[in-house]
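Every protein chain but one is kept in place in this view of the complex.
Chain naming follows the written order as A, B and C, and within any one chain the residues start at number 1.
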Amino acid sequence: MGLFPVSLHGGGESVEISHADAALGSFLCSISKSTLELALTSRLAPFRAFVFPYVCDVSRNVEGIFSRVLPGAETYMLHLPQNFHSAATVPFLTAEYRRLIARLEKAGGEPYDPERLAASIELFNQQRAAIADLTATKRNEPGKLTLTESYLVRRLGGLLPREIHIPLLHRVRSELAQRPNRTKDAIRTLLVGPFCEQPTLDLIDLMEQVGCYIVDDELLQIHRWYDRVDPGGDPLTNLASAYVQSPVDIGVRAAPTTKGEAILRRVGAAEAQGVIFLTAKFCEPALEDVVLYRKALEREKIPYLHLEFEERSTSYESARLQLETFVESILFD
Amino acid sequence: MITCGLDLGSGTTKGVLLEDGQRILASAFAPTRGAPVERGRQILELMAEEANILPGDVEYLCTTGAARYAFLDRNLQVSDITASGRGAVFLAPGTRHVVDIGSQSSRAMSVSETGRVIRFKMNEKCAAGAGRFVDRCAKYLQVPLEEMAPKALASAQPKIISSVCAVLAETEIINNVAEEVPLPDILMGVFLSLAQRAYILMRYVGIQPEVALVGGLVKSEAMVRALERTGKISISAHPMGQHAAAIGAAMLGYSRVQKLSSRPGRLPAA
Amino acid sequence: MTLVAGVDIGSTTAKCVLIENGKILGKSLAPVGVELVKDAERSLEQALAETGRGRGEVAVVTGTGYGRFKVTFGQYTVTEIGCHAKGAHFLFPATRVVLDIGGQDTKAIKINEKGEVVDFAMNDKCAAGTGRFLDVCAGALGLDVSEIGSLSLGARHPVKVTNTCTVFAESEVSSYVSRGKEAKDILAGLNASVVSRSLSLMQRVGIEPEVTFTGGVSRNEGVVRTLGYRLKLPVNVSPLSQYVGAIGAALHGLERKEATAT
Partner (left out) sequence: MEPTEGTEPKFLATARDEQRRMVDEYYTNLATAGGPKKPVAYMFVGGNLTEIVRSFGYEVVFPEIVGLNCAIKHVSLPNILHAESQGYGLDVCGYVKNDLGLQELGGQTPFGRVPPPDLLVCSFSGCYIYVKWWEALAEKFGCPLVVLDVPYMRAKEPQAEDLQYLVAQLNEFIALLEKRTGRSFDRAELRRVLENSRRAEQGWVDYLDSGRLRPSPIEAYFEAVFYMFPINVLRGTEEAADFYATVNAEVAERVRTGRCPVPEEKFRLVVEGVPPYTNYRTFWDFFRRWGAVSVAATYPKVGGLFDRGFLHDPARPLESIAEYSLGAYVNQSWPLRRKLIEEYVRDFGADAVLIHGIKSCRSFTAGQGDLRDWLIHDLGIPTLYIESDHEDPRYFAPAQIKNRMDAFFESLDQRRGSTPLPMVRS
């Protein structure tokens, strides 16, 4: 429809929050605040449309403010269903996509074309497959690349045209094959929580610095929302079914089983020795899950650590202290 | 063999000299005043003097506390949570749960019989729950720190502070003073509100006997009573509790030496 | 010819101002203790002592500030929001926005051409970004608050202060010290963080000239300069800025008195 998708992960650490606080309220995650700050300070002028997935009440309400402060752009709150069992969900989501399309057509000035969508689905499939490959390497040979590397390569995927990002991922893959897998005496750790707001690079780095291998993570969930999407047939229906069938199990999707079982399964799959919960400050969906997760981990005597982060933090003393203690508690006898 | 543990805390610097991982030869303590490295050195010298040895006789030095990285003449550094768990069990071997209240943070941890930390939780969001708050109240109410506990213990109806913010809590205290709430009640209220916050951490980790209080607040009997009252549990507070992390660091240093000397090669500096 | 007094019992300081015929005759400033009623009395006495007038000559006493109800000998009380508005209007009649940073709260007040409050916003979360915040951090650097303004002006590489929590900011300051940062750079960072908090409050009421800065923290030149720089507007600061609440109270009292007289 003549639009280039960019994923907006908040404003990052360089954006100073001075307007958004007032508009939103106090107990809110940084991604919502900094994203709104960008809008309130006219830094989103180049964008013609904003799609807010309904991941939580905050993202939803931010859309409501966007619609007031950026009257010239199209804004749409995409209602992501939470009922994964109803026969009506796929038809609804398909209809929901149609409503979105109507808006995007207005913004992009080009009509929706199912064939182009199918082609785009194919492209995104390739991107997801290559990303899955990268995360599998991290799981199987964690010494080969750092979490920071893995993260940065993935993060580019939200900014670059997919046609450029996919070959890049392939190149990374072949270069990794050349790299020796130097495994340190580090703790295989599952990283849970940062599925929406992203931690700073320093913090991502710190976790491995103190002696963990993050063998599986929830970072940049946006690139892993679906498995493969079938490009044939009606692409919208396919997207909707892919959404419903997605195995993604994060705080903003109603749980398929109990949270306790889910975390133990994931620890098992990652062969992790411990879990780090790294949740965005004031991210209520993530925070509430942690309580349920940790009960199950305690039952099974699996060590875990819960840290909270903000987009704009420069002091990591407390995080370092806790991470070190976590590592030491597993390493020392 | 002598190992040294230095706890370079944000409020105070503590040190111990430990012989063969068992016997405390010397200990020392001084307010950090923003110069942890200098303070660490002074303490080391003080202790050497007390133990009648030369600082060079210390075979292995392990730092802990906020400035543990800043002290370069160390062999090892460990986190102060790890260290204080060890130290608490050294001081009171039956300990399975440790509450550490220092100047800037409170932590609760469950520990194994060797003092290994199993689970822990520290206060993060707000500063209202640690020693600095007590210091400020002491200053504000013009009661010397040492006199707070005896005065507080005379309280009949403690006035608990409800505000979550350390600074706004001060205002609340001001209001209490203005409303002529007796001083002991205000003071005990300060400790109880600290205890309530600590108790949340403790329950998060899971409380099992025996419970030991360590960190600077062991010096205050009122703190011990407040915790006991809040949690309806009994709490041990060793007079050396403020040195728990330093002791733990010295112990960890010792076991590190043992491990390394069972292997060939020289002692490395961390 | 009516001599009126305004007594502002703040969280940190007690201020009193005596006004007659639109002229400020006397004033006093002292830290508050625990006995606020006495502090209030004393501040009036001190201001009177400066003028040589007697207590009996004061026609109206109006209390304001968070301890306004402790001005038990006064006739009226008005919130400090109303008083800072009026006081700022008195000193700078074209004022439309008043920023008051006191010991424990920060307020942005929008006023109309008559000095009436149109809208206001106050810090709500905590004591972050207030005078107390600067006091505590200055303490961590071993400085007095009165020094930090001028010192910070010499900063070349201001640090970034992320912890707006007063208590954690203190440890952040210590950590900067131990990393060898210069005091002036740290101070500039602190001032900047106070300003950015205040801007956020000012946004709530809407910023338009003229802006008048009142309250104790307006005596900090670093904050004043940074504020002007960030607003890209000149900022009015009176040498009497810490007394603005008391001035407003006195004027409110006078108005009230005149209204009841007619």
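List of remarks:
The criterion applied here is as follows: a contact is a pair of C-beta atoms (placed from the backbone, for glycine too) under 8 Å apart; a residue touches a chain by one contact, two chains touch by 3 or more.
In this text, all values refer to a predicted model and were calculated from it rather than measured experimentally.
Touching the chain that is not shown, out of B:29, B:60, B:133 or B:199: B:199 (per the contact rule at the top).
Of the candidate positions A:45, A:136, A:269 or A:291, contact with the unshown chain belongs to A:291. Among C:32, C:117 or C:169, the one in contact with the hidden chain is C:117.
One chain is missing from the display, and on subunit C it is touched by residues 66, 69, 76-82, 112, 116-122, 124, 204, 206, 252, 255-256, 258-259.
For subunit B, the residues touching the chain absent from view are 125-126, 162-164, 168, 175, 196, 199-200, 202-204. For subunit A, the list of residues touching the undisplayed chain reads 21-28, 32, 54-58, 60-65, 67-69, 77, 79, 81-89, 91-92, 95-96, 99, 251-252, 254-255, 258-260, 282, 284-285, 287-292, 294-295, 306.
To be clear about the criterion, only the chains that are shown with their structure count from here on.
Note on interfaces A-B and B-C: more C-beta pairs are in contact across B-C.
One simple way to say how far apart two chains are is to compare their mean CA positions; for subunit A and subunit C this gives 45 Å. Look at where the CA atoms of subunit B average out and do the same for subunit C: the two points lie 39 Å apart. Residue positions 317 of subunit A each touch two or more of the other chains. Touching of two or more other chains is recorded for residues 175 of subunit C.
By the touch criterion given at the top, residues 11, 34-36, 66-67, 70, 104, 126-127, 130, 132, 140, 142, 165-168, 170-171, 174-175, 177-178 of subunit C touch subunit B in their complex.
Those residues of subunit B whose C-beta lies close enough to touch subunit C in the complex are 10, 34-36, 66-67, 70, 104, 126-128, 132-133, 165-168, 171, 174, 177-178. Per the touch definition, subunit C reaches subunit A in the complex via residues 121, 124-125, 160, 162-163, 172, 175, 196, 199-201, 203-204.
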